[in-house]
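Note that one protein chain is taken out, while the other chains of the complex remain in position.
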Amino acid sequence: MTDVTTAPADEPELDDDVEGRSAPFWQRLVAGSSTWIGLILLALILVFSVLEYDSFVSTANARNIATDAAVLLVLATGMTYVIITAGIDLSVGGVLVFSGVVSAKAMHAAGGDNWGVIFLGLGVALAGGLAWGLINGFLVAKAKIPAFIVTLGTLGMSLGAALVISGGVDEREVPFKLITTIGTGRAFDQVPYLVLIAFAVAIVFGVILAATRFGRHTYAVGSNEEAARRAGVPVDRHLIKVYALAGTLAGLAGFLSLARFSTTTIGGHDTDNLQAIAAVVIGGTSLFGGIGTMLGTVFGVFIPAVLQNGFVIVGVNPFWQNIAVGAVLIGAVYLDQLRRRSQYRR
Amino acid sequence: MPEPLLEARGIVKSFGRVQALRGASFAVNANEVVALVGDNGAGKSTLVKTLAGVHQPDAGEILFEGEPVEIHTPLDARRLGIETVYQDLALAAELDAGANMFLGREVMRPGVLGRLGFIDKQAMRVQSRDAFRNLGVALQDTAAPVATMSGGQRQGIAVSRAVTWASKVVFMDEPTAALGVVQTRNVLDLIARVRDQGLAVVLISHNMPEVFEVADRIEVLRLGTRVARFKRGDVSMGDVVGAMTGAITHDEVDRPEAEPRNQKRTHPPGPDAPRR
Partner (left out) sequence: MARRTWIGAACAAILALGVAACGSDDNSSTSSGSSSGSSSSSAKKNYKMTLIAGVKGDEFYITMNCGAQAKAKELGVTLDFQGPDKFDAGLQTPVVNAVAAKKPDAVLVAPTDTKAMYAPIKQLSDNGSKVALVDTTLEQSDFAVSQIASDNEGGGKQAAKTLGELIGGSGKVFVVNVKPGISTTDLRAKGFEEGAKEAGLTYVGQEFDDDDPSKAAAVTKAALAKNPDLKGIFATNLFSAEGAATGIREAGKLGQVKIVGFDAGPKQVDDLKKGTVQALIAQKPAEIGADGVQQAYNALTGKATEKQIGTGFTSLTKDNLAENPDAVYKASC
C-alpha cells in the first residue's frame, strides 16, 4: 500500500481505468462476497444430483423447491436491509401471521371471490405489516431501544394480536380465486406465480440496495451510524423506513402464504425469524452491519431449502436433518468469514 | 476590523454531571489558520462538535459572518460551508473512498433515474479520485472498502473530504495523529494551501511544533473556557503550554503590528480569563 506522497505526478497506477469504471467483471466476481456462497449452493445441488439423479433433478422438483422457498425469500429480502443497518428483526414470523389473519378476516368479511376482494386482502396484509414495521422503526430509531429487544417484543405482540383476532383458530376461508391464481397458479404453465412474485421482490429491492441512495445510506448507517449522522444522512428517518420495509414485506409474505395454503397456518411460523436471519447471514451479510448483498440472500434462502429437499430424497433420518442443516449453516458462514478476514486489516 | 468569520461566545455544554464547556469562546477569520489547543479534557473536541452541529449548546451564541446562527444539525453547519475532520475520522469502514467522500451528498444519475434515487457511482469515483490526486492522497483501488486501507490513507481521505466540500471553514481535530513524517508534511502543506485559498482553518493539535509551523493564531482552552489568545509570532511554546496548564493567562486584542515579546506577562487578564 502506498502512502501519501508530495508529488502527485509520481503516484502509482490505479486499478480503475481512466473513466473510473471499477475493476473488470471477472475480478469483481472472484472477489465478490456472494460468489463463494453461490458456489457452495452449486456444490450442494451437484452432490444431491449425483446421489439421487432421477429424483432430485427434474423441473417438478425444482419448481417445488422454489415454491417452498418463495415466502422465506420475501421475508429475507426485508431482513437483508435490517441486518445491513446492524439491526435485527425478530418479529417477522409474528407479523406474517398477523397480516395473514387480518387479510383473511377482511376478505371473509367482504365476501365474494373476485380480484376486488383479493386486492382488498393484499392491501390489508401490507398495511398490517407496515404498521408493525413502523412501530419497530420508531422504537429503534427514536426511543433508542436495542432492535433485539424491540422486535422480540413486537414478535410476541403481533402473534398475540393474531391469536386474539383469530380466536387461536386458523382462518380457513380464503377466496378460491386467490388460491387458484397466486397460490397455485403458474405463468406459462411452468413458473408458479408465487416464485415470480418472490423473485420480483428480491430483484427490485436488490437493485434498490445496490444502486440507489437509499441503498447506500443503508450500508452507511450500518457501517458507522455516527459517521453517517455527521455526514448529514437522516439516520433516524432512514432506520424507520428500513424497519417499515421489513414489516411490509412480512405482510406480503403473510398474504402469499395465505394464498398458497388457503389457511393462516398460525402455528407454523415460530422459527421464521431465525430462518430468515440464517438465510441472510449465510448469504454473506454481516450481523455487524455494512456488508451484504441481495444476491447472497437469494443463495442463502436456497441453501437450506435444497438441503431439506435433498435430505428427504436421499432418505436421511428426519431427526438427523435438523442437525445437518445447522452444521451446514455454521460451516458455510465460517468459510465465508475466513475469506473475509484475509482481506481486512482491522 | 472585519468581524470574525465564525465566532462562538460563552458556549456552555454539559453531559450529565460533567460540564465540558463553561462559557467557552472562540473566533476564526477567513484566510487564517487558528490552532485550538488545550490539555486533555479542556473541551476542544466538544467545542468543535458544537460548532459542527453534532452537539447542541446549553447556552451561548454562535455568530457566522457577524450574524447569529443556530447550528442544530451537521446539515446546518454544512450549509454554512463548515466542514470537519473528526478525531475518529467519521468514515464508514465498509464503504469505499468515493462513497465516503460523497456520503450525504451523493451524485444522482441524470434524468429520470436520478429522480428515482439512482446514484452515479462512476461519477463519484472519478470526482473523488481526482480530488484525492489533487490533494496528494494516493490510493491503489478506490473501489476497495476503506477498512482495507492504512491509517494514513484513511486520514488522507477524511481530510480530502472536508477540504473538498468546505467553502468557508474547515475544522481539523488531530488530523496528523496517525500519520508518519511525510504524510504529516503533506497535511500541513495542505492546511496552508487551504488557508491561502481564502478559507478559515481551525486546527486542534497536541503537537506544538506543528502548531507553531502552520498556525497564524493560537487560542488556548482550559477546563471549558478560553484562557488565552496569542498571535503565533508573539509567543513561545513554553508560554502556550503554560497557558494550557494554567500557569499564566494572556489575552491579546488584535493589533495591526506584532507586540514586543516582553509584554506577554504584563497585560491584565482580559474578559475571557477565568475568574478565580
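Points to keep in mind about this one:
Letters are used for the chains, namely A and B, taken in the order the chains are written, and counting of residues starts over at 1 for each.
Simple rule for what comes next: a residue touches a chain if its C-beta (ideal position, glycine included) is under 8 Å from a C-beta of that chain, and two chains touch if they have at least 3 such contacts.
Just so we're clear, the structure is a prediction, and the values are computed from it rather than from any experiment.
Every visible chain touched by the undisplayed chain in the complete complex is listed here: A. Check A:60, A:109 or A:143 against the missing chain and you find that the one touching it is A:60.
Set against the missing chain, the residues A:142, A:172 or A:237 yield one that touches it, A:172. Interface note for the absent chain: among A:136, A:158, A:224 or A:257, the touching residue is A:257. Along subunit A, the points of touch with the absent chain fall at residues 36, 39-40, 43-44, 47-48, 50-56, 58, 60-61, 64-65, 67-68, 168-170, 172, 184, 257, 261-263, 265-270, 305, 308-320, 322, 324, 328, 331, 335, 338-339, 341-342.
Throughout what follows, only the chains that are shown with their structure count from here on.
Separating the centre of subunit A from that of subunit B, both taken as means of CA atoms, is a distance of 43 Å.
Contacts from subunit B toward subunit A in the complex involve residues 52, 54, 73-75, 78, 84, 86, 89-95, 99, 103-106, 108, 116-119, 121-123, 125-126, 129, 133-134, 136-143, 145, 147-150, 152-153, 156, 179-180, 182-183, 185-187, 189.
Residues 1-8, 11-12, 14-16, 19-23, 208, 211-214, 216, 219-220, 222-224, 226-233, 289-291, 343-346 of subunit A are the ones that touch subunit B when the two sit in their complex.
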